[in-house]
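Only one protein chain is missing; all other protein chains are in place.
Labels run A and B following the written order; every chain starts at residue 1.
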Amino acid sequence: MNETYVDILVIGAGPAGLAAAQAARESGIENLLVLERENEPGGILRQCIHNGFGLHRFREELTGPEYAQRDIDAVRAMGIPVECGCTVLSVSPERVVTCVSRTKGFRVFRAGAVILAMGCRERPRGALCTPGTRCAGIYSAGTAQRFVNLEGYMPGRRVVILGSGDIGLIMARRMTLQGAKVLACVEIMPYSSGLNRNIVQCLEDYGIPLLLSHTVTDIRGRDRLEGITVSKVDENRNPVPGTEIDYECDTLLLSCGLIPENELSAGAGVRMSPATSGPMVSESFETSVDGIFACGNVLHVHDLVDHVSAESLKAGHAAAEYIRGNRPGGETIPVCDGEGVRGTVPQSIRKGAAGPVDLMFRPSGVFRNASAVVENDGREILRKKAMIFTPGEMSVVTLKEENIRSLTSGKLTVRIERS
Amino acid sequence: MKREITCINCPVGCRMTVELSDDGTFLSVTGNTCPRGAKYAQQECTVPTRTLTAVIQVPGSPVPLSVKTASPVPKERIFEVMQAISTAEVSLPVRAGQVILKDVLGTGSDIIATRSLDT
Partner (left out) sequence: MMKTDILIIGAGITGTAVARELSRFRAHISVIERGADIAEGATKANSGIVHAGYDALPGTKKAFFNVRGAAVYGNLCASLGVPYRRCGALVVGFDESDRAALERLKERGRTNGVPGLEILEKEALSALEPSLNPEASCALNVPGSAIVSPYELAFAMADDAALNGVEFRFGEDARSVAPDESGAGWIVDTGSSRYQCRAVINCAGAFGAELHNMISPEKLTMVHRRGQYYLLDRAETLPFSRTIFQCPNAMGKGVLVSPTVHGNLLIGPNAEDIENPLDTATTPEGLSFVLRTAQRTWPFLSVRTNITNFSGIRAHLNTDDFAVGAVSGCENAYEAIGIESPGLSSAPAIGEYLAAMVAEDMGLKRKDEIAAYVPGPKPFHEMTGEERDAAVRSNPEYGNIICRCEVVTEAEIRTAIRRPVGARTIDGVKRRTRAGMGRCQGGFCMPRVAEILSEELDCGILSVTKDGGASRILCDTVENMLKEAGRDE
């Protein structure tokens, strides 16, 4: 089949892909193409009609569609082609990309560099092994959000939310405002992974109880959901008998975590991190496969879109540099998770890299008045104190150029130290 | 009169105690660890406001129109404002930022479109 060459092919026109494309163009890449499977660019922001986006990047509070529109406008102004309704089917290690669309059929591209920006998906019920029947009325929070905000339909009237991730909290408020009754938000962990702001403004404002250390232990209803049972869990997350609470409800929304969507990455032979479920990348967001980059939620799940954009701008610049043959040299230093830390990105740094480099990670629990410590070969090179580290918020420590220059062989470790 | 509230400014989530007079006047706050917390506590206990977002069906459009209050509205009027938004009549095309309802329910806040819809 005929192959079309592009310098940089960006997969996904959500906030990550759009930012990466802008950066690549700013760095002088003319032959650039963004492919998007939905019929409009903007990614999941299109259905996030609530506000609270953009405070870091634009210094103002925007709704999801407004935030997306800024990137869409910018990409349009730069004349970057974005093709919607086009699903990428495969990416090879040689960066041959196949895709299909209604209007242009099946096509093959060969790309100088590929930027993976496919985003993430929600964990389904199966991942939780929740017992009970398999009736209608059980949806992931994002599916419900799509129905309500993009299709204009309500999935149910009496709702329980399992998981206190931000989408679940946002949907608790959304369903309530639209006239549904949200009975409870149930969280298996002793803390919520959602933002305080969402707990206050989405649950407390409407008197919706947040049940920490609880989970759903039974689901009833043959055709449509009729009720669920919620139980308290012990330290090992096992249900405690005798603590059952029954709820009569027709809808159960699951907000139990997000997983980077890496089917294409795996097909390209990209090495994956078990901690993030995303590709392992260097400080320039290049994966283990030459010329394939990754950014945004496909790399690791973020809390704030502002951070997705910032990261993706860097990835776009790096891909452009790669096309021009500029690649940081020097020894590769692996970056490892230490105590209290999970899923540090990037997973390696080249000694010749220009600084600064952000080390992003999730604390494995809640730590108050603690420090994030970066060590190279057992030698402390950086320390950052904070009043709180929580799994609900991605933490960042920034290596300056002089930190990178001073790295010696051996690994770099990030850990959290209690004071 | 005392009120307990959680600060929403950052992940620390300080539990603050606000002292109010009987007529609801703000007197003092304790438990905050920064000035932003104090400011939030005072605002939240005297004139709590929220930015409200919603969707409106637009005849001829398969996708509903997302809208927001251009400025925050009093928290206790949220449900009323939702009802007011549901009565809005909109026709295609719509531009992002377009005013859908002027000064909704006399709150001083306009309802504006947060996306564009073409015909």
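Simple rule for what comes next: a contact is a pair of C-beta atoms (placed from the backbone, for glycine too) under 8 Å apart; a residue touches a chain by one contact, two chains touch by 3 or more.
What you see is a predicted model, and the numbers here were worked out from it, not measured in a lab.
Although one chain is not drawn, the whole complex shows that of A:V148, A:L252 or A:V335 it is A:V148 that touches it.
Considering the full assembly, A:T87 is the residue among A:N31, A:T87, A:S364 or A:T398 that touches the omitted chain. Of the candidate positions A:D7, A:E122 or A:D337, contact with the unshown chain belongs to A:E122. Contact between chain A and the absent chain runs through residues 1, 37, 85, 87, 89, 98, 100-106, 108, 121-122, 124-127, 129, 131-137, 139-140, 142-143, 146-148, 151-157, 178-180, 217-220, 222-224, 239, 250, 261, 263, 266.
Counting over the whole complex, chain B has residues 55, 57, 64, 79, 82-83, 86 touching the chain that is not drawn.
Here is the rule we use: only the chains that are shown with their structure count from here on.
For this pair, chain A with chain B, the centres built from the Cα atoms lie 27 Å apart.
The touching residues of chain A, when paired with chain B in their complex, are 46, 49-51, 61, 63, 65-66, 69, 148-152, 177-178, 195-197, 199-201, 204-205, 387-388, 390, 392-393. Contact residues on chain B toward chain A in their complex (touch as defined above): 5-13, 33, 50-55, 57, 63-64, 66, 68, 75, 78-79, 82, 96, 114-116.
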